[in-house]
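Quick one: structure below, then a few questions.
A protein chain is absent from this complex, but the other protein chains hold their places.
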Amino acid sequence: MNFRSDNTAGASEKVLAALIAANGGSQPSYGVDEFTQRAEAKLAAVFEREVAVFLVTTGSAANSLSLACLTPPWGAVLCHAESHIYEDECGAPEFYSGGAKIIGLPGIGCKLTPEIVARQLERMPSGSLRNVQPSALSLTQSTEAGTVYSVAEISALTEVARSRGLGVHMDGARFANALLTLGCTPAEMTWKAGIDVLSFGATKNGCLAAEAVIFFDKAKSVEMAFRRKRSGHTLSKGRLLGAQLEAYLDNDHWLDLARQANRAAARLEEALLALPGVRIGWPRQANEVFAILPQEVDRRLRAAGIVYHPWSPDWVAPLDVPRSGETLYRFVASFRTTALDIDAVRRVAKEPAASR
Amino acid sequence: MNFRSDNTAGASEKVLAALIAANGGSQPSYGVDEFTQRAEAKLAAVFEREVAVFLVTTGSAANSLSLACLTPPWGAVLCHAESHIYEDECGAPEFYSGGAKIIGLPGIGCKLTPEIVARQLERMPSGSLRNVQPSALSLTQSTEAGTVYSVAEISALTEVARSRGLGVHMDGARFANALLTLGCTPAEMTWKAGIDVLSFGATKNGCLAAEAVIFFDKAKSVEMAFRRKRSGHTLSKGRLLGAQLEAYLDNDHWLDLARQANRAAARLEEALLALPGVRIGWPRQANEVFAILPQEVDRRLRAAGIVYHPWSPDWVAPLDVPRSGETLYRFVASFRTTALDIDAVRRVAKEPAASR
Amino acid sequence: MNFRSDNTAGASEKVLAALIAANGGSQPSYGVDEFTQRAEAKLAAVFEREVAVFLVTTGSAANSLSLACLTPPWGAVLCHAESHIYEDECGAPEFYSGGAKIIGLPGIGCKLTPEIVARQLERMPSGSLRNVQPSALSLTQSTEAGTVYSVAEISALTEVARSRGLGVHMDGARFANALLTLGCTPAEMTWKAGIDVLSFGATKNGCLAAEAVIFFDKAKSVEMAFRRKRSGHTLSKGRLLGAQLEAYLDNDHWLDLARQANRAAARLEEALLALPGVRIGWPRQANEVFAILPQEVDRRLRAAGIVYHPWSPDWVAPLDVPRSGETLYRFVASFRTTALDIDAVRRVAKEPAASR
Partner (left out) sequence: MNFRSDNTAGASEKVLAALIAANGGSQPSYGVDEFTQRAEAKLAAVFEREVAVFLVTTGSAANSLSLACLTPPWGAVLCHAESHIYEDECGAPEFYSGGAKIIGLPGIGCKLTPEIVARQLERMPSGSLRNVQPSALSLTQSTEAGTVYSVAEISALTEVARSRGLGVHMDGARFANALLTLGCTPAEMTWKAGIDVLSFGATKNGCLAAEAVIFFDKAKSVEMAFRRKRSGHTLSKGRLLGAQLEAYLDNDHWLDLARQANRAAARLEEALLALPGVRIGWPRQANEVFAILPQEVDRRLRAAGIVYHPWSPDWVAPLDVPRSGETLYRFVASFRTTALDIDAVRRVAKEPAASR
């Protein structure tokens, strides 16, 4: 009953089997092995176009390497103030970009709006040498609040960015989860909506350590091979990454895994809302539930061995903010979350009043 | 019959089995999982002291992160001119250190001597603000030429370094291979001989992607956790690294693998020397054979499907340098090299003269 | 009638004369000339203690070099969101620090409060590897809004910083102006109140290009000489800086210059407030007046050849924010501002209504 994160599990059975199968035989090193090449071909098919693909082991590497290709050291990257690149990577984007400024913007449910982005851009007149130069916009899909940008919202945001010449990055650590929610194609959620570079996450959704940086415009990826090598993120035994990704993409396995996680989250939400006084912080749209719990409910859940993290209420809509005695918590469902896990929550809801 | 590198193979059976076994169940993320903790304990036992351990996926990351902890941005790292950190990592040490100067020094068989290091240090007077400040010495064991520093040689080098206040790093991408050659303990080859930080390599010797940065003085490792996180080298599913390392160290598995590689290299050397006109560039001391081949022998080996790389003859002793019609080549044996691989070389030696 | 900035003037007569006098004769290069040494001694006297002094030509260099000595690359510097280091140096602190995060905080009148700083520190738990580590606090005295921190306010802020181990930097681009307002000693406004490093500005107040970085704890300055050299900020003909600073400090010349500027600002404020509908954005406390002007007054002032910049109203107190038809403007008085300059403003106030 661990709802702390979607990276506390190992790999899916299928991904693991692929790793085992890939182990034998000799392969060229540094990412030109056949597994990696097949994974790259699959990604081109998934996104319905030529793409430049760079596999790495972590989301921080994927995000930071992507952003470093979009901004000069004197540039600025706009993102939500609670985004992973702003809050949780110990300054990795600053390191990789040579000291660019990552600017965290507000937004309910951890979603940016065209207005918020436009307002910030107005404060940074182009041509001024005093200011760092706005160079990139980074969107997280699904967001850190488990919410999902619609295709129209993404398009509107990339349009504002493009009007000032910014490149647009998508942090897709939970890409598959958002995609299923929207029911659109990967192309529609990305390059057709104006995304230039995507961190295509796989680790949280069934791999052990595998993320793909995908450039939709190959020209923009020229520096990337050097940046990856120079940061020690080019594995010598590239099959480790290639085999995971190949299996992950094979036969819609990635979508099956995300579907399980999203469904589990839906059931989890239902179970949580059955508890007295529980309400949600933001609409659940992917595989995460942000629930505002009264202290007593929190106590009972923990007593039942259910574990989860408290979360910052900064981006809860004003009318919904936790009141005295309430706290916002994050519950994450993964492809490994089972009916038993959720039953544990349900059981707490059914406890006789006496036991309280 | 691929002697190109020791990173063209997958993982050893035992390491792979450990990965499979580690896959189930929930584990805390970011390197505090139980597998990593057991691997760390094993490393402390192997080195007979408290150590600070940081697991990463590549040797470039291990080396660069280590060096960044030993030198300020205005420092200099002394190393051999053919060392991996100088030649093969696309400037990773410069990137990680914030622009320190990596200075490549000469030395036959890719080995530095105390005199060579001392001479360089004399050129860099301490206290001068014009010069970058010598801050670290990096030794590769076994070296890029497959040669091995004796414990006395390491001690003499670290003494010169220490007399000017430099920290000493060992690039142990082929640590186990060198250790077996010397027949000493890991402690004797490292901290007892004056090494401060070790890149303990496992990828080339049976893992898929696993290297351990080991600080023998925990105090010197304070920055390391931040540097690793900030560079995206802290895996969320840390079990991937922990499980590999645990199995690698278990029951001397790492030494068994290196022993196989070293023995295969000895037989390979024997087989190569049986070919007409073949001689060695440097004494074989670990798992690599550097052979000077006449053109005709090269042709015959390639015709037999045997593959290997040409190598720079810069550090061959003057009397041994390849003459016209000769070329220096590197043959690497790994834990996967089989008798069959070597037989292929032997067969070429036995080809009837007529077939030439 | 140029009130745009205090850096549109040249040097004071006395500073210029010192430059002329210093021109002859041979001097050792790179900052060990006798002029620099005398300037350093004068600064020690001014601050009533041993100090480590580093002269540079610009405030951006002084600030960025100072901060780089206080924060590691994975650190964070807290400052006001309108501070020069955050907004106006094109990311210089990020460049010099190797990518530290500069975090802009709110505060009326561009002043931070202990509460604001403490709240931010609470969001950055120490020990978390996800977050950059709060490492330094930077205060501007006088602030970008022309306001002045009292000694008690500085002490309260440095105490919050020190409780979490942060070093404290003061950007004293207008140090003398603030000092006169407080009527305290330089020591009281700095190290006695908990400041570790000071950018002691002289350029805006009578020099051509001269700022002194002053470390009150010499131990913290060890890196500085290398950082300055490595960034090309160590002048070969150091007398240029030394002679300016020596004359600037000689016989309280710096205080005389600042007194002129502050008095001019006071008269300027008076003259502006005599115009119909004019009010101030923040209390004038040093040499800058921030006035909220009705459109018509702005038109008349400009028609009279008076020039000045509009300013961001973000940090005006809620009740004072410019209303429709009003704009906030900055007027800066310098040591060169004359009675004639201010008379020009006064004349506009006295224009017959008809002329409107």
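Chains: A, B and C, in written order; residue numbering restarts at 1 for each.
By our rule, a residue touches a chain if its C-beta (ideal position, glycine included) is under 8 Å from a C-beta of that chain, and two chains touch if they have at least 3 such contacts.
As the structure is a computational prediction, the values presented were derived from the model and not from experiment.
Asks: Would you mind spotting which of B:M1, B:I20, B:L129 or B:A266 touches the chain that isn't drawn?
Replies: Of these options, the touching residue for the absent chain is B:L129.
Asks: From the list C:P72, C:G91 or C:G281, which touches the chain that is not on show?
Replies: C:G91
Asks: Looking at C:T203, C:Q260 or C:Q285, which makes contact with the chain not pictured?
Replies: If we include the chain that is not displayed, C:T203 is the one touching it.
Asks: One chain isn't shown here. Among B:E13, B:D88, B:D252 or B:E296, which residue touches it?
Replies: The one listed residue touching the chain not shown is B:D88.
Asks: Which parts of subunit A face the unshown chain closely enough to count as touching?
Replies: Residues of subunit A in touch with the missing chain: 30, 72-74, 98, 129-130, 133, 223, 225-227, 229-230, 234.
Asks: Tell me where the left-out chain touches subunit B, residue by residue.
Replies: Within subunit B, the residues touching the omitted chain are 73-74, 87-91, 94-95, 97-102, 123, 129-132, 312.
Asks: Tell me which stretches of subunit C touch the chain missing from the display.
Replies: Counting over the whole complex, subunit C touches the hidden chain at residues 2, 5, 7-11, 16, 19-20, 22-29, 56-65, 89-92, 95, 203-204, 208-209, 226, 229-237, 239-240, 336.
Basically, only the chains that are shown with their structure count from here on.
Asks: Taking all protein C-alpha atoms shown, work out their mean, then name the chain whose own C-alpha mean is nearest to it.
Replies: Of all chains shown, the one whose C-alpha centroid lies nearest the global centroid is A.
Asks: Find the geometric centre of each of subunit A and subunit B from their Cα atoms only, then give the gap between the two centres in Å, rounded to an integer.
Replies: So the centre of subunit A lies 36 Å away from the centre of subunit B.
Asks: With chain centres taken as the means of their Cα atoms, state the distance from subunit A to subunit C in Å.
Replies: That gives a centre separation of 42 Å.
Asks: Averaging over Cα atoms per chain, report the distance between subunit B and subunit C in Å.
Replies: 52
Asks: Could you list which residues of subunit A touch at least two other chains?
Replies: Where subunit A meets two or more other chains at a single residue, that happens at 89-91, 95.
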